[in-house]
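Presented below is the structure to which this report refers.
Removed from the display is one protein chain of the complex; every other protein chain stays in position.
Up next is chain A:
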Amino acid sequence: MATAFSPTKLTATVPLHGSQENRLLLPIRLASPSSFLGSTRSLTINSSRRLNHAANAARRSPIVGVQEIVKEKKATNSLLITKEEGLELYEDMILGRSFEDMCAQMYYRGKMFGFVHLYNGQEAVSTGFIKLLTKTDSVVSTYRDHVHALSKGVSARAVMSELFGKVTGCCRGQGGSMHMFSKEHNMLGGFAFIGEGIPVATGAAFTSKYKREVLKQNCEDVTVAFFGDGTCNNGQFYECLNMAALYKLPIIFVVENNLWAIGMSHLRSTSDPEIWKKGPAFGMPGVHVDGMDVLKVRQVAKEAVTRARRGEGPTLVECETYRFRGHSLADPDELRDAAEKAKYAARDPITALKKYLVENKLANEGELKSIEKKIDELVEEAVEFADASPQPGRSQLLENVFADPKGFGIGPDGRYRCEDPKFTEGTAQV
């Protein structure tokens, strides 16, 4: 007998994928909250089951594109990546790690200032997703955005200079650590308020769809929004899950669940800590994946990105990950248990990928060492470049407030202020 909550009633109102996920995932219940906390065994099993579900759901889709993916899977050998891909992933993660380590050093030497939030330990998520994107796809992030910018293609020099507050930075020193923007690489920021980036990302995805439907352009761009576990209690997150599913936007919501929001444990602040479950509630698939394993993240990312490009709508991906350092460089990081940190340090994504590459004979130690050396030099060079760059000139203070600087109004002489040649020198009255 169908009641209000029976699956049959759900199927009627929720799209095919969503309902499949709902019914298949219902019997899976994690034993207790503590098993959720990074217990590798139970979660690896669950995540692989969920991958199968995502794949199953995809196979049952009537859309032709899916069959290509299935065929592709059968055609390749049992390895998940080729040598080139492996080395690319390795290099990107080493770049992220070395860069952030250098940031810490520079901060303690006084060259970097303000708020700096480092990404150590979470590299698999950034590399796993962003290396699948094209240049025209967009990425929106939070204040922990250095590595997202680097993975998306912004040069290490530009990011380092920006952090030093120099004019050669990607935002000419006007943004800072938390506001990395790059129009060229479609890195749409860098937002300090948590949850602020999610609607902006949804808007960028909206534009993709608008370009296809209204402007009749050939646009397959997707947007990936990165945010943390703390954000998942914020209203804007739910508002966007609703609208993204409603309008079927090409967006992937990636939760970097590192279990801590500054000093607030995810379990203390969330009524139901399993974030992936919130996806099906809004009519999109919710997937949980081990965020310390770049290959698993990449598999899930492939599915989600292809889904979005095909026009099937959003996906919510929860990546279980961990940050090895404190929330920011000012955080003494006293609340986190040493045993927990050790457990995750043992699952370092870079060590894991290295092991995979060497064991599967995709690369040897020598090649990996030379990549590490190359990146070290790159990061050192970036620091030298940033050091040598000049600070912004005084006239830059008033620049770029408006795209149309007539917005500064009319000066006492009756002409627009911006037309006064002395305006940006800071000598004209503002």
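For this structure, a couple of remarks:
FYI, contacts are C-beta pairs under 8 Å (C-beta built on N, C-alpha and C of every residue); 3 or more make two chains touch, one makes a residue touch a chain; residues count from 1.
To be clear about the criterion, contacts and distances are computed from a predicted model.
Between the names "TTC8 protein", "Pyruvate dehydrogenase E1 component subunit beta", "Dolichol-phosphate mannosyltransferase subunit 1" or "Fanconi anemia group F protein", the one given in UniProt for the chain missing from this structure view is "Pyruvate dehydrogenase E1 component subunit beta". Of the candidate positions A:Tyr143, A:Phe164 or A:Phe191, contact with the hidden chain is made by A:Phe191. Check A:Ser138, A:Ser151 or A:Asn257 against the missing chain and you find that the one touching it is A:Ser138.
Contact between chain A and the absent chain runs through residues 138, 140, 170-176, 179, 181-184, 188-193, 196, 198-208, 210, 213-215, 235-236, 239-240, 242-243, 246, 399-404, 406-414, 416.
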